[in-house]
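Quick one: the structure is below, and I'll ask about it shortly.
Every protein chain of the complex appears in place save one, which is left out.
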Amino acid sequence: MFAGTLVFALINSSILILLALGFNLTFGISGVANFAYGALYVMSAYLSWTMLNLLHLPFWASAALSIVFAMISGALMYRFVLLRVRGQALSEVIATFGIGLSILEVFRYLGLVGFEYTLPVFWNESVMIAGAYVDIQRIVIVLIALALVLGLWLFTHFTSTGLAFRGIAQDERTALTFGIDSDRIATLSVSFGAGLAAIAATIVIPLGSIAPDEGYDVLIKALAVCIIGGLGSTGGVIVAGIIIGFAERFTDTYIGSHWTMIVSLAAILLVLAIKPSGLFGHQKELEERI
Amino acid sequence: MNVPAMLQVENVSKLFGRVAAVDRLSCEVRSGELVGVIGPNGSGKTTLVNLISGFIKPTSGRILYNGRDITHTAPHNIVGMGISRTFQMVRPFYQLPAYKNMIIPLYSPRVRQMAGGRYGDRNAVALDLLEEVGFERDANVAYKPAGTLPQGYLKRLELAKAIALSPHLLILDELFSGMSLAEVASVVPVIEKLRMAGKTIIMIEHRLKELFRIADRIMVLNYGRKIADGSASEVMESDEVKKAYLGSEE
Partner (left out) sequence: MKKRRERIDRGIKVRSEDVYALVSWREMLYLAGPRLLPAAAFLLLPFFLGPYWQKVMISVAVFALLAISWDMLAQTGIISLGQALFFGMGAYVSGILNIYFGMPPWITIPIATVSGGAICTLILRPVLRLRGIYFSMVTLIVPLMLVRIIEATKIFGGTEGLSGMTPLPSTRVEIYLVTVVLLGVLFGLRRLMETDYGLVLKGIRDNDRSVTNAGINIYWFKTQALFIASTIGAFAGAFMTHVYMFVGMPVFALDYSILPMAAAVVGGGGTFAGATLGAVILVPMSEALRGIGGLRIVMYGLFLVVFTVAIPEGLFDYIQRKYHQMERWVEIDQ
């Protein structure tokens, strides 16, 4: 049982990391709060489903289109809403949360809940690892998570756009003096983050089904991973994902499924109380402001 | 005299990442002195003030006030012990009238403590203090919203807020910057009066001429280190100080 739990813990961690990547890019790396993240995740999943089942488009086309749509939504959200409240953290949070809330509740109202609302897996087979059956889909998740983490890290450290993403979070004024158009970069950041949410949805949703509540769950999980890992730190996301993923899985196996959420939430509170900037976070509370 | 100095900074360093804003700095301030702290931009002067007043904690070293270790004391408690400072970048409450800005310092526990347990009429005290630092009473300057006042008045407001806390040690961070000569001339008597009342003052300044007139002793910082400590003329003769300000010939 232990080995099996270990394997699934690793998979769970990968899922968490995958979910948190987009949020980390927008909120952690660029400093733009996007609390509609969960809604974008669910929305792109529903869109994929619609194109797949009602328009009968091939899977890859549906997925690609939903990713593009998510990116456009993100950009539009920035242009029309976030732009006007840029810089006031609370207003950003409330406005984007309001949008997310509206989107998710519309879906709930439309009653699109049920087992038929799901996305197809890539390969319908399983493999035996350490005495437990692991479906290929889950392995795909781990691989894609790794690839994306690496890709993002390279992007934000070695490309000029990626560096600009980090620049506007660190000091917007200085970034402006370097000729970085902070609004354009922020739009791209929200857009990319939304795209990552859509990618995550395409891969993770096949494990279960699409439901509006997933939106809230995803937001909270992404938030948890980013806070514990430290906003802005890709390494932190990995470590936090592993910690929470393992904690959840082991709690589920050895204590009881009711307690998994409590463990994650308690982990957040603990980290916030002891080291608020997260395990690898860069923000120091008071020192920057003097 | 073997009376220990009022303020002792012992081998204090402050690192931000790998940058040492303050580098193994030691100094002393004796009771009743007016010490000027000068140095090029980025030499760690404001960081030193932040360390003394408790807004940031040193990476290593100790700070002693009247023999007491205040290295890790919270900033509001340091104020309660009698150390008061001004900020280089003044940010008053812009929509409030100038005298209302004084209410918050006058609400401080220290004020109640020094007044023997009662706060008194805060508004009246505020107006009196402002008049002392040069807010002309007949022009009702104290009633104007702080956002409408020019920099010279805002700096004096900042000074008044610090004085309101009845400090024993007053640290002024670039008080004169942004003031006209006339305004400086109106503030110097206030400082002199504080000295005569026995206060100890540390002044960070860039305006050397005005500072040298009133300071007993000058300390020069560069790259977080103390490079000179003595009277104004001694310090300005020092080669290292000249190099720090003017650069060397290499």
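Note that the chains are named A and B in the order they appear, and that numbering of residues resets to 1 at the start of each chain.
The criterion applied here is as follows: a residue touches a chain if its C-beta (ideal position, glycine included) is under 8 Å from a C-beta of that chain, and two chains touch if they have at least 3 such contacts.
Treat the numbers as computed from the prediction; the structure is a model and nothing was measured.
J.: Check the whole complex and report which displayed chains the hidden chain contacts.
T.: The chain that is not shown is in contact with A, B.
J.: Among A:Ile72, A:Val127 or A:Leu265, exactly one should touch the missing chain; which is it?
T.: The single option touching the absent chain is A:Leu265.
J.: For the chain left out of this view, which of A:Ala64, A:Leu101, A:Leu163 or A:Leu176 touches it?
T.: Here the residue in touch with the unshown chain is A:Leu101.
J.: What is the set of subunit A residues that contact the non-displayed chain in the whole complex?
T.: Residues touching the hidden chain, for subunit A, are 33, 81, 84-85, 89-91, 93-95, 97-103, 105-106, 108-109, 220, 223, 227, 256, 258-259, 261-262, 265-266, 268-269, 272-273, 276, 283, 285, 289-290.
J.: In the complete complex, which positions of subunit B touch the hidden chain?
T.: Residues touching the hidden chain, for subunit B, are 53, 55, 74-77, 79-80, 84-85, 87, 91-93, 96, 100, 103-105, 107-111, 122, 161, 165.
In this section, only the chains that are shown with their structure count from here on.
J.: Once you find the CA centre of subunit A and the CA centre of subunit B, what distance in Å lies between them?
T.: Computed from C-alpha means, the inter-chain centre distance equals 48 Å.
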